[in-house]
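Shown here: the complex without one of its protein chains, the others still in place.
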Amino acid sequence: MAEKTTIGKAINEGLRRAMEADPKVLIMGEDVGKLGGVFRVTDGLYKDFGADRVIDTPLAESGIVGTAIGLALRGYRPVCEIQFDGFFFPAANQTFTQLAKMHQRSGGRIRMPVVLRIPYGGGIGAVEHHSESPEAYFAHTAGLRVITVANPQDAFWMIQQAVSCDDPVVFFEPKRRYHERTEADLSGTLDSATGMDAARVARSGTDVTLLAYGPMVKTALQAAEADTEHSIEVVDLRSLSPVDYGTVFASVRRTGRAVIAHEAPVSAGLGAEIAARITESCFYHLEAPVIRVGGFDTPYPPSRLEEHYLPDLDRVLDGVDRAFDF
Amino acid sequence: MAEKTTIGKAINEGLRRAMEADPKVLIMGEDVGKLGGVFRVTDGLYKDFGADRVIDTPLAESGIVGTAIGLALRGYRPVCEIQFDGFFFPAANQTFTQLAKMHQRSGGRIRMPVVLRIPYGGGIGAVEHHSESPEAYFAHTAGLRVITVANPQDAFWMIQQAVSCDDPVVFFEPKRRYHERTEADLSGTLDSATGMDAARVARSGTDVTLLAYGPMVKTALQAAEADTEHSIEVVDLRSLSPVDYGTVFASVRRTGRAVIAHEAPVSAGLGAEIAARITESCFYHLEAPVIRVGGFDTPYPPSRLEEHYLPDLDRVLDGVDRAFDF
Amino acid sequence: MSITTAQEEPELIQLLTPDGELREHPDYPLDLTAAEKRGLYRDMVLVRRFDSEAVSLQRHGELGLWASLLGQEAAQVGSGRALGADDMAFPSYREHGVAWCRGVAPKSLLALFRGVTNGGWSPDEHGFHLYTIVIGAQTLHATGYAMGVQRDGAVGDGGSAVISYFGDGATSQGDTNEAFNFAAVNNAPVVFFCQNNQWAISESNDRQTRVPLYRRASGFGFPGLRVDGNDVFASLAVTRAALQHAREGQGPTLIEAFTYRMGAHTTTDDPTRYRIAAELEEWKLKDPISRLRAHLAGTGEGDEEFFAAVDAEAERLGEQVRQECRSLPDPQPLDIFHEVYAEPHAHIDRQRAEFADYLASFEGAGAEGGR
Partner (left out) sequence: MSITTAQEEPELIQLLTPDGELREHPDYPLDLTAAEKRGLYRDMVLVRRFDSEAVSLQRHGELGLWASLLGQEAAQVGSGRALGADDMAFPSYREHGVAWCRGVAPKSLLALFRGVTNGGWSPDEHGFHLYTIVIGAQTLHATGYAMGVQRDGAVGDGGSAVISYFGDGATSQGDTNEAFNFAAVNNAPVVFFCQNNQWAISESNDRQTRVPLYRRASGFGFPGLRVDGNDVFASLAVTRAALQHAREGQGPTLIEAFTYRMGAHTTTDDPTRYRIAAELEEWKLKDPISRLRAHLAGTGEGDEEFFAAVDAEAERLGEQVRQECRSLPDPQPLDIFHEVYAEPHAHIDRQRAEFADYLASFEGAGAEGGR
């Protein structure tokens, strides 16, 4: 039953499924109700599930996550929308000191099935704070799971898996890919889907492993196509915490080279962690150091500069070249 | 004029010097006034400089950093005390989206000479939230400078350098080392001191480079003493963003091996970044992957477990051994 | 120019004077049996005794820290006893008296401050959430929980209410104010119970607020009341009314319980650095326990025998608590990895296994787990 659809629509459909399956699932956030969210990801849910289950909250991110924790304590499964990546930070305290730690604090008595949906990344010509890639902050925070999607198929399954997970899950949505139409099968049942913490070899290759996630997967695949000299294997990480190192190491041990690309600033970004782990575990297989391609260590620039800030096809290919010319 | 003193006293003296030198320097935070801070780091300043310059703020970290930004816009140089590492997070939004970005946002018209003093790290037998090492969040945030100290001498100079810096500086204070007495010379003028972004070889060695900062420097030095098999070079990083890679690479190129130790969780911690950079720049000098020794990827445990959580002498030596047995 | 602020003196709701005399209050009638009154007295004495034992345990190195509730027994026992079985409380870190009322064992509280656990009891079982140390965070949890109560249809007659405890300092936090607003907008069945003990560590009320704290509520559109927090009757009656108000679907209330932190902030604090001794002396005259004792003695509802029996029970409790504390089992190193996640987590499993190997490597060497 494959059809052309988009990541935005697939998440919407996944949320609808989750809400139908479990009356405890709630949607909450700014403008998620009648408007259906500024990206329309919750479109139609307010109409069909009502104001009690699709909650337009006051404009306060700490309040959103803090009350979601309370709702979870009462047995609900809230899915919070943070309107844009750059507006997560008021909720940092509730997320890092409460949401992430509650299960451990309680000695396992409390479960925190809360999902934070965060549209992230640049490339949409927006003003400040609308193009950030803050995933490393979350990956450094014990107690959270962090996942992201690169295509409608994963979007459909993984949002449902996130909702049904008893741990807090941060679900990053690649906003500049929301509306790209590709094939996906939005039927079938959840148990047929790959687990949300597994990486996926998106394209096989023999010479170098190119690791990417979220919005960069498409760029990575394009790079692999464009590179006529090297056979590039593209791994879509999908889960950023924990990372599926089994898949990653197997690929790197085969190819002997690795490049990791993300939009976030390189310094202390997720690429650092992955590079360090690959080096620790595949040292004697590596022909070159793991190459990182990412955003610069500067604030996200005004949009007229973002094409230079974001790692594009050329920057990724340059990274691949560096892995060979080392 | 060397005398025995402590990190706590040296910071206090450094702050006093900074306040005497520049009437625009302010101290603000919770309990920094009459009490002199819960660690007494601002002891006596309220008495001598008055309530206008040593401000007991309402109990609100976002308010502290947010109003400090406003004071800086008016020409002041606020030094904010965040009472404990774990209580920084309510200020994450003001710090990451405002303080860090204001200079860039303004095209250089605005300067943000704000210091955030954060006592950090574990080992004091405290309850939850009082033993965290959140430095990686800051090192991943463009626009901030992040430094930390390991002895009274650096504490004395570096707090003054932080105050006189026109960029926002996050100044991490190793709270479990506050009261250890060692030699320091608290006279002399600021220009004689090493720059705050330089690393320091704390002990020379030939076989392996052991990188540490803040509370772990002492442990690293002890490990170097204890290890009779290897000659360990200890580098005290001092600046965590930017890192003085000149000093780091020079040492690693000499020794061919590197171990980095910190209290923070290893995953996506600062050690990952440093390991990745060393590998990128010293690939052909490395006899083994850079070894990371750090906190586990769990919430900081209850204090009766902290001796197992914190990297101690044995864990550091184990790391060194792994760099050789690889 | 008409920009002015009303500055009337706040009304303090009081049912029992410092001398132990009963005062009628038109809005808060309270009809307690002698046995109930004695029960409140016993609660307060036992809680105080437990608390002082904990302070001494800390002095003897058995606890890492203790936050004493000395002086706040009436506010806590009064409000705690107002709660019904189906109500849920969200404490800060000083609510040992409320914990007592909710049936949380003293040793569970000690376990937290001893560093044996970050939690220590089952919130659901006791209707008493875990202690929250990050100031103000729990006010939002309580509000969210109350929104859940609404969604469960558990508002209305026989419904459930939620109460959130916090201090005067906590009113300055953004979270607390967001909680006020979320509760107001959603008309959530939550009572905000602020123990204004006059101090946030070393900072007095004038560093936190320009006006009495109970007034904050009106700005968000719900009632705020100031009660004599050293009066267990008033604390009970006002909290009962506010909980009932919430249960009936009439939304939140802010109660400011005006009281005094008679001890240090915690065992690491030295209040002589920032407050004068005379203040404490003044508040001793308003002591919550002696006023109820005076009342019981005056009305004959409590006699010497009763007081002596309670004191003896308190002594036994002290002894018991001492024992229990000392025999709390230490957690084991690998517990660090327990319960970080509810569902399987490959990375944590690997780290646990590696650490187990590391620990085992010392056993052969005859050393003790590396230390």
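By written order: A, B and C. Residues from 1 in each chain.
As a convention for this text, a contact is a pair of C-beta atoms (placed from the backbone, for glycine too) under 8 Å apart; a residue touches a chain by one contact, two chains touch by 3 or more.
Small disclaimer: the values here were computed from a predicted structure and weren't measured.
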Of the residues C:R215, C:R275 or C:R350, I need the one that contacts the missing chain. C:R215
Among C:T17, C:S122 or C:Q244, which residue is in touch with the absent chain? C:Q244
Considering the complete complex, of A:E183, A:E225 or A:E307, the missing chain is touched by A:E307
Pick out the residues on chain C that sit against the missing chain. 1-6, 26-27, 171-175, 177-178, 181, 184-185, 187, 206-211, 215-223, 225, 241-242, 244-245, 250, 253
Touching residues on chain B - with respect to the absent chain: 26, 52-53, 57-58, 60, 62-63, 65-76, 90, 93-94, 97-98, 101-112, 142-143, 145, 165-167, 197, 241-246
When the complex is taken as a whole, what residues of chain A touch the one chain not shown? 30-31, 33-36, 38, 56-60, 62-63, 86-87, 89-90, 125-129, 267, 296-299, 301-309, 312, 314-315, 318
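Here, only the chains that are shown with their structure count from here on.
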Geometric centre distance via CA averages, chain C-chain B, whole Å: 35
Chain A to chain B: how many Å between their CA centres? 31
In chain B, residues with contacts to at least two other chains: 62, 86, 89-90, 128-129, 267, 296-299
Got the chain C residues that touch at least 2 other chains? 117-118, 134, 174-175, 340, 347-348
